[in-house]
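Note that this complex is displayed minus one protein chain, with the remaining chains in position.
For reference, chains read A and B in written order, and residue numbers begin at 1 within each chain.
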Amino acid sequence: MTVAPQAPAGVELTDPNSVIVTVDGIAVRVPKGALVIRVAEMMGIEIPRFCDHPLLDPVAACRMCLVEIEGQPKPQPACAIPVTDGMVIRTQRTSEVAQVAQEGVMEFLLLNHPLDCPICDKGGECPLQNQAMSAGSGVSRFDLKKRTFPKPISISAQVLLDRERCVSCARCTRFADEIAGDPMIELLERGAKQQVGVGPDEPFDSYYSGNTIQICPVGALTSADYRFRARPFDLVSTPTTCEHCASGCSLRTDVRRGVITRRLAWDDPQVNEEWNCDKGRFAFRYTTEGRVDSPLVRDGGELRPASWPEALDRAARGLAEARGRVGVLTGGRLTREDAYAYAKFARVVLGTDDIDFRTRVASDEEADFLAAHVAGKPMGPTYADLDAAPVVLLVGLEPEDESPIVLLRLRKAARKSGTSVVSISPVRTRGIDKMNAQWWACRAGDEASVLRRIGQGEDTHLLEQLRSDGAVILVGERMAAVPGALSQVAALAADAGARLGWVPRRAGERGAADTGALAGLLPGGRPITNAQARAEVAQVWGVDPNSLPEGPGMTTQGMVNEVLADHGRAESDQARRFGALLVAGLQLADDPRADDLRKALDEIPFLVALSTHHNEVTAAADVVFPVAVVAEKAGSFTDWEGRTKAFSAAIHGAQTSTDGRVLAMVADTMGVSFGTGDVSALRSELDTLGSWPGARPEFAPRDAAEAADLTLATWRLLLDDAALQEGEPHLAATARPTEALMSATTAQEHGLGQARSVVISTDRGSVELPLRLAEVAAGTVWVPMHSEGSDVLSLGAAHGSRVRVSGGAV
Amino acid sequence: MEVTPEVRSQMSEIIDRYPNSRSALMPLLHLAQSIDDEVTPEAMEVIADALGLTTAEVAAVATFYTMYKRKPVGRHHIGVCTNTLCALLGGDAVYDAVSERLGAGHDQTDVDGTFWLERIECQAACTHAPVMTVDWEFMDNQTPASAVDIIDRLARGEQVQSTRGPVIRDFQATEHTLAFPVDGLAGEGGEADDIMLAGLTYAREHGMSAPAAPGGDA
Partner (left out) sequence: MTPLTPVITEHWDVPDLFTLDGYRRKGGYRALPKALAMDPDAIIGMVKETGLRGRGGAGFPTGLKWSFVPQNDGKPHYLVVNADESEPGACKDVPIMIANPHALIEGVIIASYAIRASHAFIYIRGEVPQAIRRVATAVREAEQAGLIGDNISGSGFSLRVTVHSGAGAYICGEETALLNSLEGLRGQPRLKPPFPATHGLYSLPTVVNNVETITNVPWIINNGVDWFRQFGTEKSPGFKVFAVSGHVERPGIYEAPLGITMGELLEYAGGVRGGGPVKFWLPGGSSVPMLTADYLDTPLTYEAMVEAGSMLGTGTPMVFNNTISVVKSVTRWLEFYKHESCGKCTPCREGTYWITGLLEKFEAGHGTDPDMDLLNEVCGHIMGRSFCALGDAAATPFPAAVKYFRDEFQTATTVPVDVSFPPSAGYVFEGVAAR
């Protein structure tokens, strides 16, 4: 927007895409087609509104934003009128017509409103309340009976609806329909009886339902969880970045007396726009429950609370003893700074390159893929690239479950920009329909060969699209489980010239790869085997390059194998390949090798755990240090795009330290110079290091393996048994059902034509789940990976594994 | 709503009328009311499933239009127009008489659930005021007595003929007509009545006609 110094008469347009309009006497040049309400906003002129929302299609229903436009006989809704050249607009500031119209509408809106602000959650942050003050009268002239409804009804376990307060702006129903693609709430009835509601037997169990609470301009939609818990003016708000997945949402955390009371989506036009998912919004109770609140040391077989000096001393001694023979497992949920601290601590303090952030399904192929294509790479493809892409090919990625904002952006791209989405997936999911995507049915485990065939031109249209400018391929976590899949993805992207994005599930994975929490990789994607890379890092770390471990070290799999092999082969602790493990916050059960991991933790002579919560790892540890949860510390996350978003602590004065600070203290105790471990210090080191522009190790393609006759397809649902969702009953009640999916044909072939439930077995055991026939690729049975009763990881199975099925008892 | 193979095929036939299946929603809701005498939650689920919609999307429509009922209508739907013109020409008295006869008010049924009474809005028959409808068939030019007589005859199972339409069947039969309007009854109800012919009759009697086109064949 440019403010033109004078009235538009005779002004020559320099940009054919701009027009000159006058608002309240001020002439401005603005983009052609911009809505009047947006133009006024840009000028700092606030036109009151309810139904208008910049991310929803205009409806002009509430009529609050009426303004006077010269030449129009009637006041016009600013939210729905695109500006045209020479348009003269007068808002309520300069037009009596507009002002009177707005006052009239406000009076109408309050007619049937209960005015129960004193007991309303929205009070204090309510657009209706605020605008009633600015455009309303202090006294009502309505002396008749108000329309009443029974007070709140549940439209889902976590969203309550108070129909008396509703002003029928339809923001919520439009959000559900347009943005989320979950039209499970609708306007019902008509006229003055019109109300929001759900249909028979179908609650508003959308993964995005919480957004409707946030965009409701009155107190009609409230959170079951937050209801009556706080007043907005009692809350201390801190912007943050969501810790739940790699979508990278900006959020706002609201804290009351040191406790989180709610979280809201915050505005980041580049990333989450103004939305988030219900997990990001509602899952924060974990921050208070089951916490490790003091250092612990093992004493005669039992863990007991210990002083920091005692714990530090124990840890320092144990680690020093095993120096060079310590494995480091960081998990995928650390902030970028903390992951970096482990990466540095491993190389400098422990003298090892045996470090991995992956305690989930993983492979060496994936590690090589990350080194070649992900770690330390510049940002991109980005969300904006999805919008602009002619085609987005999804490989082994269910964005609605695994990166929900990616789903929203792909849906938007498909609806607004004509992006075509193709999903190579074993199941035709609701998400696929939401993106209006083409479903490429693919038996779990067959992805590599499907990709090869696409590269060979099996679908010429798709290949052509992938070759066009801006094409994007996104690959998900589970492709680590399919031999050859990541090799084929990389090859296809390279051949077609498409941009390639890796979308991990956990918020810290990209940051961990970038900062060197993976064997073979120093920070910034530097190969540990490259002399220059070593020199650069050594300089920043102030150490001799030769003191850095040679590398490449071992990944989780290698470490576990060696620890188990040490059993029986090592004659003394000193003779063991691994004398100690340093483990950060992670869940053993997330890994199909969980049994081996458990054995390894039992076997290892010395185990140090840094953990927010008590869990299986802390129970096995010799020394445990409490560390801060995300809300208690500053840090940053790098989302799937490679975009790093920093945040500060939302809860101030928490008696917890970051992992980096604890590691620095351990290093100090060991007498090794490490620095302070402060977030700012770590961050500035990372900035100094930057990205590695040099050559990367060749990514040696792996062969595809033949998929078995019947394979397991699996991924984690957004809402499941995860540790970070503990203590959230309302959220859990909206999770999707735990059920197995098969095609009718495959079920028939396995004698399950009439079965109501199915038993899925491997050599390790079995799980039984209700069976639903659905659109599933032949030869595959899909189950949620980690929902209650469906812990297929405990079977040692991963996506693409061979499984057996039989009819269940139910 | 019981979905027999016949109902299933009727549903497909309705869906096939439209370029876009969702357009079939309204006729399917009429079909549902021809099977039950209301739109049940189960019917909404069946229809949602058939059209790939959420039940909320079906409920949004089913609750918007007044002809869709969410409690049983019974055998006959009785409508009395009480919009201004009919009401003031006697519709209010007709309504009161019928209401008293049935012991039911607006949007209520009589005690045994046979008759549903409703104050209806303008029925596009103002020339025939006061207007009543039985199962939405016209019962023009009513008086309180004639209206009660119609109810009595229906209650006794006697044949009642619409003034401009077929012999009264029942609510569900009319709802079936709304879903499948070629019902074989178009010939009933005969020619235009005196009121529809008022102007033509006057013109004939007074030798008035529209000018013919030069060489035209109107």
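Here, a contact is a pair of C-beta atoms (placed from the backbone, for glycine too) under 8 Å apart; a residue touches a chain by one contact, two chains touch by 3 or more.
Since this is a predicted model, take the numbers as computed values, not measurements.
Undergrad: Would you mind spotting which of A:112, A:403 or A:636 touches the chain that isn't drawn?
TA: Touching the chain that is not displayed is residue A:112.
Undergrad: Among B:7, B:148 or B:178, which residue is in touch with the absent chain?
TA: B:178
Undergrad: What residue numbers in subunit B mark contact with the hidden partner chain?
TA: 17-20, 22-27, 29-30, 51, 60-61, 64-68, 79, 82-85, 87-90, 92-93, 120-130, 133, 135-138, 140-144, 146, 162, 164-166, 174, 177-179, 181-183, 185-187, 189-192, 194-203, 206, 208-214, 216-218
Undergrad: Provide the residue numbers of subunit A that touch the chain removed from this figure.
TA: Considering the whole complex, subunit A reaches the absent chain at 58-64, 66, 73-75, 80, 101, 104-105, 107-109, 111-112, 141-142, 144-145, 147, 167-168, 187, 189-194.
Criterion: only the chains that are shown with their structure count from here on.
Undergrad: Just give me the whole-number Å value for how far the CA centre of subunit A lies from that of subunit B.
TA: 54
Undergrad: Using the touch rule from the top, collect the residues of subunit A that touch subunit B in their complex.
TA: 182-190, 197-202
Undergrad: Could you please specify the touching residues of subunit B with respect to subunit A in the complex?
TA: It is residues 41-42, 44-45, 48, 53-60, 63-64 of subunit B that touch subunit A.
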